[in-house]
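Sending over a structure as structure tokens; questions will come in a sec.
Removed: one protein chain of the complex. Kept in place: all other protein chains.
By written order: A and B. Residues from 1 in each chain.
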Amino acid sequence: MADLPRDPACTPTPLQPDLDRTLADLRAAYGDSADLTVRRLHTGGHDFACVTLDNMADKELLDRLLLAPLQNAGRLPRDPVACMAHVERTLSRAPEQKRLHRLDQVFCQLGDGFGVLLLNGCSHALAVGVQAFPARGVEPPQNDVMERAAHEAFTEVLGRNVALLRRRVKSPMLTVETLTVGERSATKVAVCYLRDSARPETVDRIKRRLQAVRMDMVLESGYLQPFLENNAPSLFSTVGVSERPDTVCAKLSEGRVAVLTDGSPFCLFTPFLFVEHFQSMDDYTLQPAYATLIRLLKMLAFFLAVLLPGLYVAIGEHNPEVFPGAIFFKVIDAEMTTPFSLLWEALIIHTIYEIMREAGLRLPKSVGHAVSIVGALVIGEAAVDAGLIGAPMIIVVAVTALASYVIPSLYYPAAILRFGLIVVGGVAGLFGVLLGFAGVVTAIAAQQAYGVPLLAPLSPFDPAAMRDTFWRVGWRRLARRTVRVQNLQGTDEDA
Amino acid sequence: MRNWMQAAVSLLLAAALCGCGAPVPLKEKLIVEGIAVDAAEAGYKATVQAYSPAAEGGSRLFQATGGTVFEALRNIDVQVGKQAYYSDARVILLSEACLRAGLWAALDFFIRSSALPAGVPVAATVGPAADLFAIESEAGDQPAAVVANLLQVNRSGTVCGALYRVGACLQTDAADPALPLLGTVQKQGKRYARPAGILCFKGQTPCTRLSRGEEWAFRWLCGYADDRAYPLTFRGTPYTVTLHRVDRTWRAAWEGDRPAVHIALAVACDIAEAASAHKVAAAELAAFARALEADMARRVTRTLARVFAERRCDVFDLGRVLRQRQPARFKGLADWRQEMPRCRVTCAVTANVARVGQGAVTE
Partner (left out) sequence: MNSQKTVGAGQLLLFLTFARVTVSLTHHFNTARHVIGQADWLAALLLPAVLAVLVLPTAWLLRVGEGRTVCRAARLLGKGWGAIYAGAYALLFFVMAFAAVGRFSFFVTSTMQPDQSPWFFPALLLLPVCYAALKGLQAIMRAGAVLAVMGLVLVVFVLATLVPRMDLLNVYSPLYNGWGGLARSVAMVTANSGVGAVLLMVAPRVRGRWQRAYAGYALAAGVAVFGVAFTTLAVLGGFSRIQLFPFFTAAGVANVGELNNLSALYAAAWIWGVFVQAALYLELCWQCLSAFIPDRFRTAALVVLAALAAVCAGLITGSLPAARQSFQPVGLLVMHGVYMVVLPLVLAAGLQFKKRKEAAYAQLDASGG
């Protein structure tokens, strides 16, 4: 088998002054791809070549900003380097242009939709910003749906996402540093923070971690998320995800650092604490009393989603004396006729539910409703009528499923914990579930996000931050002082 | 190290899911709703009402005998082939006959069992205790549930003898236990449960039954709430008084060498209806109240005289009052039961007719 070619994008090769050679290198690198467009022109005594990738650059704009002025330039400096400098400073009308010295830089800029101007005899090229690659516009968010907040979400274009942040934070303290990750994809990543809010050490650590990423392709922010988290695997991430620019701006003002990835509408931000799962933009736009109610409801929903099935199995199998009298007999009536133990019932029904959920996610919308009907009929009605599953178990699954969707960011940890606690509850009873819960609390308490305890401000307790944890005080009080995440009690400054 | 831990966790999971350590499922247990204990030749006969949705009426009765209550109940487990589950037991019934062998002997198993809730009501029965599990219910409830409801305060006027309260009385020489007494009555060929008074004990042995009139005094003195109607004849006319609250306070002292307890009862009530066409005029309210006070005080005094002084049965908390208020003197008594006839007990009642029902007052 012939050896596979090495990726020239991975090798920094300097540009040659010989135009023909450079063009030959380009064609060879792209494997004579059909979308590589080269426009050669001879003007002012010099040989130029303008290279673009088809459907990535706006040709009309390129012509107006660069080619037309070049052709109408008349006399040009004889020296190629001086000529290129003249083009860059005087002739080109592009507001965004860059000098390129290496071939891998040319590949990057072509991939970003730039037009690249080469000059025979000059060992550097000029990239002009004429991007026009296909991308969707700013649309409402799909996942972080809010009752009263902006209907704008990030898109796949990094520049636009940065603009969405800039529009909301006009302070010059908002700093955007770009890095490139992915040896083949050369994905641009923007590290955004407020210089007067974020800890410099945290920003440096994040940048170092991103620079240490060794991957061929970075296609989504999720690829980078593990690199920003702690080394020890954990169910609860120390990196938050949002597709809302308003949410990210709020996080930036609290001293967090945001990471935008080109090609992904999901922004990462860190440090991300456990209590933030229960906070949303709506909390700050609605009345404080209602916001507090919703927040407490979310916490209750989380506990229901994680603990309810396990508790039901544990109490039903090991400690039925805990059931109130009326429920006790309903449970017995249901379980008298079913062949499985509560543990196996719970495992079976929850597995079927997860299968249904996955099926519903992947199926086209036109078929999706059929899944719901099948699920409701098969599981909800037929299984109970056939005596395979008890009716109380169906209610438990239904409540659990609804509760788990109240906080989408906690869905996956809750699902895993739920299964674990069902097994533990079935084996060890109520005490097993209680110990499992204690173990989960310990696991969360052991984690830190860039020195900030994950359980903050609950433990270590921070009274100042409590005004926006279980409840949300009014804006008059909240606006008096912003609590920065790095100032929370128990933050390890040496971390 | 991580591989070892992963292997250990996998093994544990497999062991857990294989079911070898699984408990007996609830559906394979005998769910006991009520326990009745009667005397038998060799000791005790236990009857258990167990929940059985497949059976007619939703429950089944099982019986067995044994030398002790524990043995009798264990024999039921053996007979049925299921482990009894007592945590949902609603009531314990003890026949008067089996109580003659001693209250402690009858209750020993129940007091020691941690599976049985300590607040389960205990009652004595006139006749066989098992008969109470053959009663009818208009609402279709299980017999044990019917009996348990009957024993709740404010429902029928009888008092609730929770297991832990009875047990506490058995642990002290300053009080005697009392149990509500239940019986059955036949109506139109069907058997129903009925309250039959209060059974008082002297130590562990049954002592006397309180009459219906004496039950009033018992409830007032022991602080059991009751808003039943109290009959009172005032100037030859029968009236019905609703007692909303009866607050009791005591004063304990030593008069020379004998103890003295003064009981003060503060009553809040109203005249619910007039049994006859006569109304209570506003000007007569004060006299009405005085009449009520005198009647209640008389009832208390007579009850105490018969039960406390004559029968030497302290179900009225008097010993406990003395122990709390005069601990040193009380401790110095050789035998509180011997002192009971010498103890001077007085009672004063203050009635406040707070509201008068519509139509019962004329201006």
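By definition in this document, contacts are C-beta pairs under 8 Å (C-beta built on N, C-alpha and C of every residue); 3 or more make two chains touch, one makes a residue touch a chain.
Bear in mind the structure is a predicted one, so any value in this text is a computation, not a measurement.
Of the listed residues A:L41, A:A445 or A:L478, the one in contact with the hidden chain in the full complex is A:A445. Contact with the undisplayed chain is limited, among A:V191, A:L273, A:V406 or A:L455, to A:L455. In the full complex, subunit B contacts the hidden chain through residues 1, 21, 23-24, 87, 111-112, 114-115, 117-119, 162, 164-165, 167-172, 317, 320-321, 323-324, 327-328, 331. Although one chain is not drawn, its touching partners on subunit A can still be listed: residues 315, 318-319, 321-322, 324-327, 428-432, 434-436, 438-439, 441-446, 453, 455, 458-461, 489-494.
The rule is simple: only the chains that are shown with their structure count from here on.
Averaged C-alpha coordinates give centres for subunit A and subunit B that are 66 Å from one another. Listing the residues of subunit B that touch subunit A in their complex gives 13, 16-17, 19, 21-23, 25-27, 31, 51, 53-54, 85, 87-88, 115, 117. Per the touch definition, subunit A reaches subunit B in the complex via residues 316-318, 320-321, 325, 328-329, 331-333, 335-336, 341-343, 423, 426-427, 429.
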